[in-house]
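Let me give you the structure first, and then I'll get to my questions.
The other protein chains are all here in position, but one chain of the complex has been omitted.
This part shows chain A:
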Amino acid sequence: MKVLVTVKEVAEVDDEFTIDGLDVDESYLEYDLNEWDDYAIEEAVQLSEANDDVEVVTVTVGPERADETIRMALAKGADRALRVWDDAIAGAEFLDPGTKAQLLEAVVEEEDPDLVLTGVQSGDDAFGATGVALAERVGYEWAAVVNDLEHDVEANDSSVRRELEGGVEELTDVEGPAVLTIQTGINEPRYASLRGIRQAQRKPLDVQTLDDLGLEESVLETSVDLTSMYEPESESDAVIWEGSADETAGELASFLRDSGVVEG
């Protein structure tokens, strides 16, 4: 059985930053593996450890810089990795979920996985749509926001829990092949061991271009365009207590006493 895990390198913004055009200025961005994808990788690796002959392949759409993130996934136990990128993709203004789903569709067609795991959302643009959009494109069944998974490798069926709002979970049976979008907390993602990191250097990491995937540049055309980015006007009317830690703590303490919520 083959499990394909989509992974993304996401950008995190420093506390102070400036915006340059349509993105935060590069010098204020730090890159890391998307939190939700970390759980998806762990779920796949656990499946491969619990069953014979489960291959875990990761795929990312991203520039060369993302190799570091992918190596992390390989170090945690993925068998091999694909990275989709070329100049045309680099030049595309905006990769909306529809576009990403088309790129990933080509990978699914090539790899023919039995199960695809994605994160619920990516921490940066938070569309939360790529996994289900991909499922729809490739004709797989799916489940979104999965926080518990039991997978029957023989039948390729899954019993999942979907985490709804307000502490309610839905129990759902899903026929494979399926795409499941994985929620944080489903497992405990492992740290990459030193041995894992060494092994990861020797695992295959293929870069595929649009051409390799049999796609035309026109897949990058989208009717959704990012048109502006700005710092939201602060709605804050918070009273900011200033000073040293003992002064600010003193202010908060007085407030709590004065408002009568705390005695003493």
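Methods note: a contact is a pair of C-beta atoms (placed from the backbone, for glycine too) under 8 Å apart; a residue touches a chain by one contact, two chains touch by 3 or more; residues count from 1.
Just so we're on the same page, contacts and distances are computed from a predicted model.
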item: Absent chain [UniProt protein name; select from "Electron transfer flavoprotein subunit alpha/FixB family protein", "Iron ABC transporter substrate-binding protein", "NADH-quinone oxidoreductase subunit D domain-containing protein" or "Phosphate transport system permease protein PstA"]; value: "Electron transfer flavoprotein subunit alpha/FixB family protein"
item: Chain not shown: contacting residue from A:Asn51, A:Thr172 or A:Gln201; value: A:Thr172
item: Hidden partner chain, residues of chain A it touches; value: 11-13, 15-17, 19, 22, 24, 94, 96-98, 101, 120, 123-133, 135-137, 141-145, 161-175, 181, 184-185, 188, 222-232, 234-241, 245-246, 248-253, 255-256, 259, 261-264
